[in-house]
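Heads up: the structure comes next, in structure tokens.
All protein chains of the complex are present and in place, except for one that has been dropped.
And then subunit A:
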Amino acid sequence: MNLAHTAEEIAFRDDVHAFIAKNLPPEIAAKVHGGKRLGRDDYMTWHKILARQGWVAPGWPKEFGGPGWNTVQQQIFDDECAAAGAPRILPFGVKMVAPVIMRFGNAAQKQHFLPRILSGEDWWCQGYSEPGAGSDLASLKTKAERAGDHYVVNGQKTWNTLGQFADWIFVLVRTASAGRPQEGISFLLVDMKTPGITVRPIRMLDGEHEINEVWFENVKVPVANLVGEENKGWTCAKFLLGHERTGIAGVGACKRELKHLKEIARREPAGGGDSLMKDVRFRDRIAQVEIELMALEVTNLRVLSAEAEGGKRAPGPEASILKVRGTEIQQSLSELMMQAVGVYGIPYVPEALDAEWGGVPVGAEYAAPLSGHYFNMRKTSIYGGSNEIQKNIVAQLSLGL
């Protein structure tokens, strides 16, 4: 056993580091570090920079334009990006729909969609959940009826992340109603500009707009946009959900947040003239979460290297463990940051989340986003399969309960 990186891994990390240092626009990194609002352009700018370098889709096979990295390299890349303050590469195109198209799509779909995902030409969003179908996704009701060379889609999707910016949405629809709920579901690719689609914003508890309802009213979708077989969409759906493990633990982002927490604790007063970092009670709590993060990081690496060795990519309970612990740690970090600023977690100054805002902050300049961030992070244990569902998976698949 050897925990140290190999010489090649270190050289790889140095290359990645140098590239990011040179190419990540400082104003975007400043937004990420300062907890400011990111717009469509911020995501796209970074996506295109990485695309030009051939690094936007680390998990893709070489034949489709991936860089051919192993899982450890992918993790190093994730860590370096997060540490530098790069916006995350949105998963909906690169990590979700693309692998489904690669595996189940026809030649025309591969040829058309994959290069556009790489280049960033199409912004994708995910249309799985419905008001009555969350954890129990198979109970979805959105209907697609075949009419010649089209499907006519009717229904409602919800909790759609950043769909307000999207060009395309991949949806699960019901194409047959007999049999088990998992049967009769199909996987469709839908152009967001198709008549009959309405996107309505949902305001989140932190006051921000990052999720939407998407309504489909007699939306005509060419049969050519069906991925895989009709009524066999559940296979695609599951493949997508279990597919991408690198990054699920969010180790890189957690490390960046931990560093930020420490900076805040060093700068905040403890009341007696000392810094909060000198307050042993608060410092113990930072220590606790740092130790938990260490455990997560090594667990993550162990899962990834087992995967690299075995070459298996099927969904498994390890991903669930990473998701549960990763989100718990993200939540602890956000809570500690809010608590670190004491009463300055109380003001609500949403203008301060705008990088262009020239106003005077209330309290320290880093304080404004912290409470909202804590509130927002409650989502992490809900989305992507809630932590309860992840534990059910571990109980069933790993423990045989």
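We take it that contacts are C-beta pairs under 8 Å (C-beta built on N, C-alpha and C of every residue); 3 or more make two chains touch, one makes a residue touch a chain; residues count from 1.
In this text, contacts and distances are computed from a predicted model.
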Absent chain [UniProt protein name; select from "Carbohydrate ABC transporter permease", "NADH-quinone oxidoreductase subunit K", "Acyl-CoA dehydrogenase, short-chain specific" or "Fumarate hydratase subunit alpha"]: "Acyl-CoA dehydrogenase, short-chain specific"
Residue touching the undisplayed chain, where the options are A:Val16, A:Met338, A:Leu353 or A:Ile393: A:Met338
Absent-chain contact - pick from A:Gly134, A:Gly163, A:Gly233 or A:Gly250: A:Gly134
Omitted-chain contact residue, chosen from A:Ala30, A:Ala147, A:Leu205 or A:Val298: A:Leu205
Positions on subunit A where the hidden chain makes contact: 129, 132, 134-136, 139, 158-159, 202-205, 207, 211, 268-273, 276, 281-282, 285, 338-339, 342-349, 362-363, 371-372, 374-376, 378-379, 381-383, 386-388, 391-392
